[in-house]
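Then we have chain A:
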Amino acid sequence: MSVIFLKGLAVLGFIAVSAMFSIWLERKISAWIQNRMGPMMTGFHGTLQPVADTIKLLLKEDIVPKGVDFLSWWLAPFFVTVPVVMAFLVIPFSSKWIALDLNVGVLYVCSVTSICVLGIFMAGWGSNNKYSLLGGMRSAAQIISYEVPLLLSVLLVVMQSGTMSMQGIVAAQEHGWFILKPHLTLAFLIYFISATAEVNRVPFDIPEAESELVAGYHTEYSGMKFAMFFVAEYTNMFIISAIATTLFLGGWQGPFLPGLVWFLLKSYGLVAFLMWMRWTLPRVRMDQMMSFAWKVLTPMALLNLLISGWFMVK
Partner candidate 1 sequence: MKNNDILQKIKNKFPDLSLEETPHGLVIPKTALLDVAGFLKIEMDFENCHCVTAVDRRDKLELIYLLYSTSHHFMLTLKTFVTLDDLTVETLSGLWRSADWLEREVYDLFGIKFQNHPDLRRIMNPDDWTDFPLRKNFTRADFIPRPQSTGLKGPNS
Partner candidate 2 sequence: MGELLTVNMGPQHPSTHGVLYLELKMDGEIVVDCKPHLGYLHRSIEKIAENRTYTQFIPFTDRLDYLASMNNNLGYCLAVEKLLNIAVPDRAQYLRVIIAELNRAVSHLVAIGTFAQDLGAYATPLFYAFRDREKIVDLFDSICGGRLTYNYMRIGGVSADIPARTEQIIKDFIAYERKQLIEYNELLTYNVIFLARSKNIGILSKEVARSYSVTGPMLRASGIKWDIRKEEPYSMYDKFDFDVPVGANGDSWDRFKVRLDEISQSLRIVEQAIGGIPEGNPVSKVNRVFRGTGEAYVRTENPRGELGFYLVAEGGFNPTRCKIRSPSFSNLGALSELVKGLNISDAVCVLGSMDIVMGEIDR
């Protein structure tokens, strides 16, 4: 019991540090892309900037707008943050470093991360703000649609490795990463695009679409509640990258360096790519995004599943 408690604490600590690092990385990458310098004043090249931001957010007044649906408004940040923490349970950082190697790990992580949509919708509904409501509605439609191609592409990995345990999948990639197999390359692309949509990143950031909905579902949040949304967003980004690493990029396996380093390198590489994408692409429109999910990604994932499944059985 105490061991799992310690592991939980370690996960929380990791989330805090990882979110702060991601925020710093995001700001730096955006600055480099835009020929700026980014944060420079606090710490070496602004490394302590996220700490300063956190302190600021902690000290800020928690504003409760008039006429909010208090319960859903108050609970929403937790519904967004808690699943993210829960998902960390089954992420294999190295051969030993995994909180809980469930034998349904993939299923668990996929189901847990989809709870987020509930929190986002609660935030949108509870805020008593039209922009928030629109953002929440958009988010619900978006996340549910993109769940389908995401799961279909993950299913292919499960079929390939024959196990749902995260460590088992990593072990199955001992002789070559899954991404190197052509049908799984396609699955990776589908997974990555859908996962980007899952975590509301550009070009699929329509729930918070700054230029249309001000800030979408978290328009009315301030202080620590806003910080929780923020942490959830960045941790979510790390989680989808970590899952992609585990499922397609061979997890913690790699030569010379220890497993943990390889895992973090790969994951943060993907996180950095997500950020690069954010600062490059424009946003797609709601209906375009939905038709992309249902008319392109889902048929493609299904076809991929059918064809490669046929080959596997044969």
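The candidate set was assembled so that all candidates are chains of the complex that A comes from, given by their letters.
Keep this in mind: a residue touches a chain if its C-beta (ideal position, glycine included) is under 8 Å from a C-beta of that chain, and two chains touch if they have at least 3 such contacts; residues count from 1.
Since the structure is predicted, the reported quantities are computational estimates derived from the model, not experimental observations.
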| item | value |
| --- | --- |
| Which of 1 or 2 touches chain A - same complex, any copy | 2 |
| Residue ranges of chain A touching candidate 2 (in the complex, touch as defined) | 30, 33-36, 130-131, 134, 202-203, 205-206, 209-214, 278-288 |
